[in-house]
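There's a structure below that I have some questions on.
A single protein chain has been omitted from the complex, and every remaining protein chain is retained in its original position.
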Amino acid sequence: MRDVPLLIIGAGPAGLSAAYRAAEAGCDVLLLERAKKIGGQLVKQTHKFFGSEKQFASTRGIHIVDILAGRTKDLPGKVEILTDATVLGIYEDGVVTADIAGTIEKIRPQAVIVATGAYERTLAFPGNDLPGVYGAGAVQTLMNEYGIKPGDQVLMVGAGNIGLIVSYQLMQAGVKVKAVIDAADRIGGYLVHASKIRRAGVPILVRHTVEAALGDSEVEQAVIVEIDDEWQPIKETRQVLDVDVICVAVGLSPLADLLYQAGAKSFYISPLGGHVPLRDQNMMTTLENIYIAGDVAGIEEASSAMVEGELAGVAAAQKLGYETPDTDQLKESCLAELRQLRAGPTGGKIRTGLALAGVYS
Amino acid sequence: MNRIEHHPILTFPEKRTLTFYFDGKALSGKEGDTIASALHAAGVRVLGHHFKSHRPRGFYCAIGNCSSCLMVVNGVPNVRVCVEQLEEGMDVRSQNDKGVLP
Amino acid sequence: MRKTADVVIIGAGISGLAIGVHLAKKGVKDIVILEKTFPGNGATGRCGAGIRMQWGVELNCLLSKFSVEYFENVNEILKNDVDVEFWQGGYLIGAKDELEAEQFRKNVTLQNSLGIESSYLSPEEAKDMMPHLDVSHIKAATFCGRDGHLNPFKTVEAFVKAAMDLGIDIEKNTIVTGIEKTGGRVSGVKTDKGDIKAPIVVNAAGGWSKQMAELAGADLPVYSRRHQILVTEPVEPLQSAMFMGFGLNIYIQQVPHGPFIMGRGDADEPTDLRMTSSWKFLNDMAETVTTLMPRLARLKVVRQWAGLYNMTSDAQPIYDEAPEAKGFYHACGFSGHGFMLAPATGQLMSELILGETPSIDISSLGIDRFKGDMLLPLESSVV
Partner (left out) sequence: MSYDKFEQTGLAGPHEMSTCLPSEEQRKKGPYAVIECFEEIPCNPCVMSCTFDAILPFEDVNSLPLVDFDKCTGCAVCAGICPGLAIFIVDESKPGDFGTLRLPYEYWPLPEKGQTVMALSREGGDVEPVEVVAISNVKGARTPLVTLRLPKDKLQDIRGFRFLSEEEQAALKDDTEAEKTADIESLESPIVCRCEGVTLAEIRDLIAAGCHTVEEIKHLSRAGMGPCQGRTCRQIIMGELMRAGIGKTEDMPPGSFRPPGGTVTLGQLAEGGDSDA
């Protein structure tokens, strides 16, 4: 049994930011990451980040990992980062079990920050399980982590930021993107991303859905169709595309399994991506000393995940008695940054969601 | 080969080649590959067939969430090959049933 | 929801459903089953759903024999074709020590005298039957090939279908908030969805039966204890029989679908209606099973969960009318065996309620036994 003041689960942008702020306040941190390397989804983000200077705007995600990890060194509190470490459960007696490189360990933390991120949603269409139908994250992993093309010709389903960015990344890797489609009646992602891939000759078709993946043992073709106001297919508009990959980028849902198991209260909040654990201003859930940050608290951009991580890190450390004269001011500035990031029209969905969750003022 | 040789942003340094066996056939992957990435690089996307529907199976998430990429690795069934590191000489086989415990 | 009923049953677990189906088959109209969530979501859907005739006391042997025969013909009886996945691979029960082996000899004699074809096996014979079992940990074993297990969800589905075909109303998501009495007799049930007048109310609330009894002003000498269980990934068939040990503290089966399901008891488990899981159970269960069956060490755990055993002090059920409230019947205290006893529970409770001669003498299962010194001999064949 290992006793630690603060356990952080997930070394993505939120978890790394939380570790930095907590250790800065003098709190020792154990940070567990399921993957073999830290950074979460940042390791696949070859594009430059939006946001402002504080969230490393204009730096590529792949480079932000090093910055975030570098910040956790030489602080008053010690940050121990373990990779290949999957948390199995947060149990009622406060014990957290983890599979650390194949060995089961038990950890007794005084506080926990859950920063487990999200998982990819999928779609139900005939043939949706054929090899070649991949989540956008999978395509990114193959290309940007392992340097492997997922195929030669891609249909992208989803014109949100992920769909647009991954389309762009596919083209950067030399893969042809046949079309980007989205069932909504507007492009969901940032329009600068859309313009960028339009310039490369990729059509974006709104009010279109994928009807089927065709192929005997792998994807050989995709059937797409325009939909009407009732979201019903207009059969005359059916098109068959020769593609070997159908990339599904239809959104993310918070990966909150550990929190449900532990008994945290949650609400189904559609604009935040699904069931979201409730939390207070300090990112603490309905369970004493269990905090959340990042996509697990509602799907947003990495920039807000980092700020939420910092907030949770400061707040959790403070709760455990690690405080500096700046603590309250730091929390205020995190909240102000979050308000800024969510202030514009593109933050409207997040604001609605957070209002439903009762956490946005 | 589906490896990206040139990329405007990323560099993929040359890594040691690893030989492994897929359904008895020798294939090569690179150090740092997962079993699934090495198979993809070699053009193998059908990793097995579902035990009930017998439909072909590939991965969906590539990060260990969806459990759609189960294969028999060195005789052990139900290994998620998207997160299992490739090793020299590995015996990787398609799984078309629920798996037989070694 | 209807305003009056002839019989209201609290709980749409396997017991409540079986009681309802049996009453309806005997011609009782207007039966309502109240369920706080959905059918089978309590202990029924959380149990191992095993059924065995190898018991240490006569009554349990008889009750479970009734149930085995019932499940063997369940589609005929319930008049539907739901596949309840009744797998009669037998139960192989291992004795941990000489003392237990001695008890097993007596058990087999008793079982055989009641027409249950069980046999006493040496460790070597057990090994032949279950090669992956490390028999160095057992002194002897017993086996009965007609024992087995079912799919609890499918069994519930079969009973729900039968109940609906018989005109029974199952009110889901309905919470019982009170039980009405008039002059010492039960007269109705209050719920969050409205009240129902009824002269007969059956308490089949499993883990919550004590709380339901209290609403009727009745004292019920039961308590609930959490029991945990886990399921693994599916693998190709390896084990046909359920393996069980009382001293060894384990039951483990491979269900037809492929996964192994296993559980064990723990006297330290909470008794406060909690259905949470513990890491200690995972540890202890894994240690127990990998000692007995080293080959399973490579098997991956998929889920753990918990349900409530509704316990009595002699580990046998209560089938009786509450002395404090005429017309209020208890069918509870199953102590972990409610699923396998359910067909007998349905039959016997319907007979008790309708004043018929019971098919099996259950006079010893009355609630009075806990007041004096009439406790039954403790059933030792339990996990």
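Remarks
Here the chain labels run A, B and C in written order, and each chain numbers its own residues starting at 1.
One rule holds in what follows: contacts are C-beta pairs under 8 Å (C-beta built on N, C-alpha and C of every residue); 3 or more make two chains touch, one makes a residue touch a chain.
None of the values given here were measured: they were computed from a predicted structure.
Interchain touches from the omitted chain, evaluated on the whole complex, reach A, B, C.
Considering the whole complex, the residue from C:38, C:223 or C:370 that touches the absent chain is C:38.
Considering C:80, C:290 or C:313, the position touching the chain not shown turns out to be C:290 (whole complex). What chain C contributes to its contact with the hidden chain is residues 38, 40-41, 45, 153-154, 156-157, 231-233, 257, 277, 279-280, 282-287, 289-291, 296-305. Interface residues of chain A facing the missing partner chain: 1, 34, 47-53, 57-60, 63, 86-89, 91, 93, 95, 97, 99, 102-106, 119, 121-129, 168, 171-172, 174, 176, 178-179, 185-187, 190-204, 206, 211-212, 214, 221, 223, 238-242, 253, 255-258, 260-261, 266-269, 274-275, 301, 303, 340-347, 356. Taking the whole complex into account, chain B touches the unshown chain at residues 6-9, 50-53, 55, 57, 60-61, 65-68, 70, 78, 80.
Just so we're on the same page, only the chains that are shown with their structure count from here on.
The chain with its Cα centre farthest from the Cα centre of chain A is C.
Of the two chain pairs shown, A-C and A-B, the one joined by more C-beta contacts is A-B. Each chain gets one centre point, the mean of its Cα atoms, and the points for chain A and chain B are 25 Å apart. For chain A, the set of residues touching two or more other chains is empty. Only residues 2-4, 6-10, 12, 32-34, 37, 40-41, 45-47, 50, 55-66, 68, 82-83, 85 of chain B touch chain A when the two sit together in their complex. The residues of chain A lying in touch with chain C in their complex are 88-89, 91-93, 95, 97, 106, 261, 263.
In the complex of the two chains, the chain A residues touching chain B come out as 34-36, 46, 60, 62, 119-120, 122, 129-135, 137-138, 141-151, 172-174, 217-218, 255.
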